[in-house]
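Of the protein chains in this complex, one is absent; all others appear in place.
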């Protein structure tokens, strides 16, 4: 067991493994599991039935990840919902928020005050800036970059494998620049860049780079004068 | 602890907080958490590893909700699956069904015998009628109205924020009238009305009101003579 500060408020049937470091005034909900080496900053709040600090795994058809850090680090004031899973080797900055049923993989970095919505998923090796909003059920694929203040609408989908497992290919997700906004249920293809302040319409399929300050929509997405 | 009737069938490691009211012949699965003030009618069945009666939260970039009711009320004969989260201030009518991994936010009303599918999500301030079917992984955004007997296909997506956080805007989700049917993976934009008995094709993007008894499909959705 790890050392627990007197200020902790801890639920029933919580499991805290070894070498876990816990700040002041932390709240942990019932039935949550905090795995080896996890670090929780001051005032972190975690809901019930979560699993945090998971070591990466997979079967023999899945890629292996390097995970030197072997730690999940959650910054001060960050709140985690219920039924959430987060892997080791990932860092959440201060005052972030992770909704219920969300899942965040290993080697991910999440910026300050960023919101990862309910049932949203962030895959491995992805970097997300400050003050981003990732809405409910959005899918952030692996090897992706979201700069600061990016808005990802609900159910947005991304991919990072151009050949869908058919050829050797360096996996590369989208790169979404500052202040870009992606409408609900849009699809982004591997390696596309969405420019600064660009708006992607709901249901669009982005197959190539958009340029900055553009509005694009449709299947495949084309530039339009005015989306609204 | 709350008073438990003798007829309850309760799993292992269940947590029942204070002021919980439980009817006759209720079943609660292992590791489920029933939070303060929740009311369960007669013959309610709840699966394992659920979290019910959650108080709304969020970080400082998320809107605050009024939650005067401070209670989750689940009607008689309603069944809740496993790994489900439901917030306080929400009412589920009698004989409804909520699938595994689903999540329902605060200030939501769900009608009689309505089915909320597996991993479907219903956001806050939404009203859903009687005998609706919301299929797997569908996303019902906040501030939305579904009238009676609406059918929402799998993976349907909605949004309620026309400017995606860029401007002040009164959030408004779709209004879906009686007996309308939405095909799988369709996208509905903020504030659109889908008319009575209207059918929206799979993968359509609905950008404006459809009228009653229409069949619409495509991106953006246009009226078609016959969808099938």
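Think of it as A and B in the order they're written, each chain with its own count starting at 1.
Criterion: a residue touches a chain if its C-beta (ideal position, glycine included) is under 8 Å from a C-beta of that chain, and two chains touch if they have at least 3 such contacts.
Given the structure is predicted, the values throughout are model-derived calculations rather than measurements.
Trainee: Thinking of the whole complex, not just what is shown, which of A:137, A:150, A:176 or A:217 touches the missing chain?
Mentor: Looking across A:137, A:150, A:176 or A:217, the contact with the absent chain belongs to A:137.
Trainee: Where the complex has a chain not shown, which of A:101, A:172 or A:214 is the residue touching it?
Mentor: Considering the complete complex, A:101 is the one touching the chain left out.
Trainee: Suppose we count only contacts with the excluded chain; which residues of subunit A make the list?
Mentor: Spelled out for subunit A, the touching residues are 13, 15, 31, 33, 49, 51, 54, 57-62, 83, 85, 101, 103, 119, 121, 123, 137, 139, 141, 155, 157-159, 162-166, 185, 187, 189, 203, 205, 207, 219.
Trainee: Could you list which residues of subunit B touch the chain missing from the display?
Mentor: 11-13, 29-31, 45, 47-49, 77-79, 81-83, 95-97, 100-101, 113, 115, 118-119, 131, 133, 135-137, 151, 153-155, 181, 183-185, 199, 201-203, 218-219, 228
Assume only the chains that are shown with their structure count from here on.
Trainee: Measuring from the mean C-alpha position of subunit A to the mean C-alpha position of subunit B, what distance in angstrom results?
Mentor: 24
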